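With one protein chain removed, the remaining protein chains of the complex are shown where they sit.
The chains carry the letters A, B and C, assigned in the order they are written, with residues numbered from 1 in each.
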Amino acid sequence: MSQDITLAQFRRWLSLFAEQVQEQVDLLTELDAAIGDADHGANMQRGMRKVQERLQDPTATGGDIGSLFRSIAMTLISTVGGAAGPLFGAFFLRAAKDVDGTDAVSLEQLAAMFRSGLEGVQQRGKAQIEEKTMIDALQPAVEALEAAVAEGLDAAAALDRALEAARRGMLHTAELQASKGRASYLGPRSIGHQDPGATSAFYLIQSAAAALGRQAQAEES
Amino acid sequence: MSQDITLAQFRRWLSLFAEQVQEQVDLLTELDAAIGDADHGANMQRGMRKVQERLQDPTATGGDIGSLFRSIAMTLISTVGGAAGPLFGAFFLRAAKDVDGTDAVSLEQLAAMFRSGLEGVQQRGKAQIEEKTMIDALQPAVEALEAAVAEGLDAAAALDRALEAARRGMLHTAELQASKGRASYLGPRSIGHQDPGATSAFYLIQSAAAALGRQAQAEES
Amino acid sequence: MQKIINNPADAALESLQGFEFAFRRLLRVSYNPNFVWRRDAPVAGKVSIISGSGSGHEPLNIGYVGPGMLDAACPGAVFTSPTPDQYLAAIRAIYGGAGALFVVKNFGGGVLNTEVALELAREEGYNVASVLIHDDVSIDQSDNRRGMGAAILVEKIAGAAAEAGRPLDEVVTLAQRTSSQARSMAVALSSCTSPYVGHPTFNLPSDQMEVGVGIHGEPGRYRTALVSANQIVDILMEPIVRDLALQADERVLVLVSGLGGTPRQELFIVFRHIYDLLQQRSIIVERQLVGNYITSLDMAGCMVTLLRLDPELTSLWDAPVHTPALHW
Partner (left out) sequence: MQKIINNPADAALESLQGFEFAFRRLLRVSYNPNFVWRRDAPVAGKVSIISGSGSGHEPLNIGYVGPGMLDAACPGAVFTSPTPDQYLAAIRAIYGGAGALFVVKNFGGGVLNTEVALELAREEGYNVASVLIHDDVSIDQSDNRRGMGAAILVEKIAGAAAEAGRPLDEVVTLAQRTSSQARSMAVALSSCTSPYVGHPTFNLPSDQMEVGVGIHGEPGRYRTALVSANQIVDILMEPIVRDLALQADERVLVLVSGLGGTPRQELFIVFRHIYDLLQQRSIIVERQLVGNYITSLDMAGCMVTLLRLDPELTSLWDAPVHTPALHW
């Protein structure tokens, strides 16, 4: 029987995500400079600083997972700007939809939250897989997580699968020609460069694996 | 008894001067780029092209030395622009003043023409020697010419003296700090660079030596 | 980094503060969230016109706020579309009760953020519409074209219609007609330096140029040898004139905008050849703007925008305007 994932872990996820993005700001900037407008690093950094501020103040983010996610979504939407702001915002807004008043979720529920989040991004951005966007990291991760849950894996193992799928998806974007987002204006010249948004989406999954999977067990063992 | 210097020689002087400046356009540009605004080459080239055009058309330049000089002066004034235009213009305008209706001059008269030309430049530009301007080439040349005439040298030898004096004056400008003209705005930073206007003034004397001195004798021998 | 700034993160904000000091008598500036609005807004009974864009494109968009043009503009971070809360705060400040038109440049971020803003504004009961600017002919797929110089023309013409008291549906129709009759293309002779990056976004050898660039320092559709001014104009004008299917005796407005680092001297050399080309085809240059109107920080290069005019658009273009960047 799998262990529930707690509100504290979700807070830790967001905090790790914020840290990781800020460590990688220069990389995100460089990736966006190659095929975009060189602001993805600064955009995400601005948003993540605000996320950290909000996390410091537990009253601002509410006492349940739904409120936490909604608060983070609004923070991202109002501080990140660019394409990434509304899209990451849509992820958290949608993922929040079935977890209001909840302070712990099962792995199955977590997978459903990720699916909803992905749908939020898809509806907002109208991108499919293989268009060289953050979808290319998010969708394989969600599918891997769902498959792992179906196989009955535990949170650590399941999130590791998601992490590996996100990594492959992110790296695969380098081979693609963009047909959505700013990189699409470059036509074939976008090929050969990894997508910045897929890279920050990878960090989202990587920090989830650390906070919601292995990390959780490490804390408990 | 010294030989008279003819209108044809004066025309040849101007034509040689025009050629020489145009061969050295890049040098004049570079010299002006270092301590001025990088236009002296282009200014002189524009003027010299027009001088050559005028020389092609004998009716446009008149049948005597005075008319020739006045026509060249007006050409320079209306095409060169910058500081050099009015200054070289003043040289020829003043040098013309006692040679209207004349189609040949003695060496003494030539020296007097040069002195008048120099005075024209001095009055227009209000610069003294050692201010790092074209005066630093012109004035030593005029003085050398006058001294040579007093010594009784012939045109070739006298103009060679003037040429050497102009060369030394031109080279000496590199040691000076400018106190007139655009280079003066640089303060001490103007030291170490040869003055562009002194360089084109040197070409003026050099072509005079070739056309009015040696060259004239070469043609006759 | 060869920039006159204090530090990269504050550049956009400090510039906005300086802008406020300079245009106090004409405009107001709100901070947190940031937007610029007409001194006399809300103008009761007038359709409101709102736009936004990242910073670094000045005078776009904050320079176009004022009577006869925008009621409000939202500046984002450098090259980053403004966020929905900025738009929402702006509309609350300037809504005159007769509906509002958002002028949206077709860029992923711009569209997504305005969509969110429009949803939020509707939830609050505002009557809002939007017009999409997508004039960049360097993009083949016509449904994915970037929004460029046409934004200025649409903002001016919609602004004049609103000022004249036209209702929202007419303003929207005019804005859409203007947008559909405009085409743009740009060329870069250098990269720009974003304060976030600190060095040029791309490296362009001095004998090369990027053709089909946007206004965010992105590289263009292709890189090729730098050619003469007239040849550059030929490259930009060919797809514009073809895509607009301009015929003899038609009338156009020509906008030549420097991208920030190109001197005016060169912009007039560009305009000269555009004028000659159009004259050869008996197309009449009825109006023009030549200067820095939509820029990409310090990028060297220029954008050419053509708008097919009709008498109604021309008279709206000519209507008085009092903004920092357009004034007549």
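Keep in mind that, in the parts below, a residue touches a chain if its C-beta (ideal position, glycine included) is under 8 Å from a C-beta of that chain, and two chains touch if they have at least 3 such contacts.
Bear in mind that the values here come from a model prediction, so they are computed numbers and not experimental data.
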{"item": "Chains on display which the left-out chain touches in the complete complex", "value": "B, C"}
{"item": "Absent-chain contact - pick from C:A9, C:L226 or C:A319", "value": "C:L226"}
{"item": "Identified contact with the non-displayed chain, of B:V80, B:L176 or B:A198", "value": "B:V80"}
{"item": "Sole contact to the chain not displayed, among B:R11, B:R124 or B:R167", "value": "B:R124"}
{"item": "Footprint left on chain C by the chain that the document does not show", "value": "1-7, 11-12, 14-19, 21-22, 55-56, 58-59, 63, 78, 189-190, 204, 206, 226, 228-230, 232, 260-273, 275, 285, 288, 290, 292, 295, 297-298, 300-302, 327-328"}
{"item": "Touch list for chain B against the chain that is not drawn", "value": "29, 33, 35-39, 41-43, 46, 77-87, 89, 124-125, 179-182, 184-187, 189"}
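Assume only the chains that are shown with their structure count from here on.
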{"item": "Reference chain C; chain at largest CA-centroid distance", "value": "B"}
{"item": "Rounded Å distance between chain A and chain C, as computed from the means of their C-alpha atoms", "value": "33"}
{"item": "For chain A, residues that touch 2 or more chains besides their own", "value": "none"}
{"item": "Multi-partner residues of chain C (each touching 2 or more other chains)", "value": "none"}
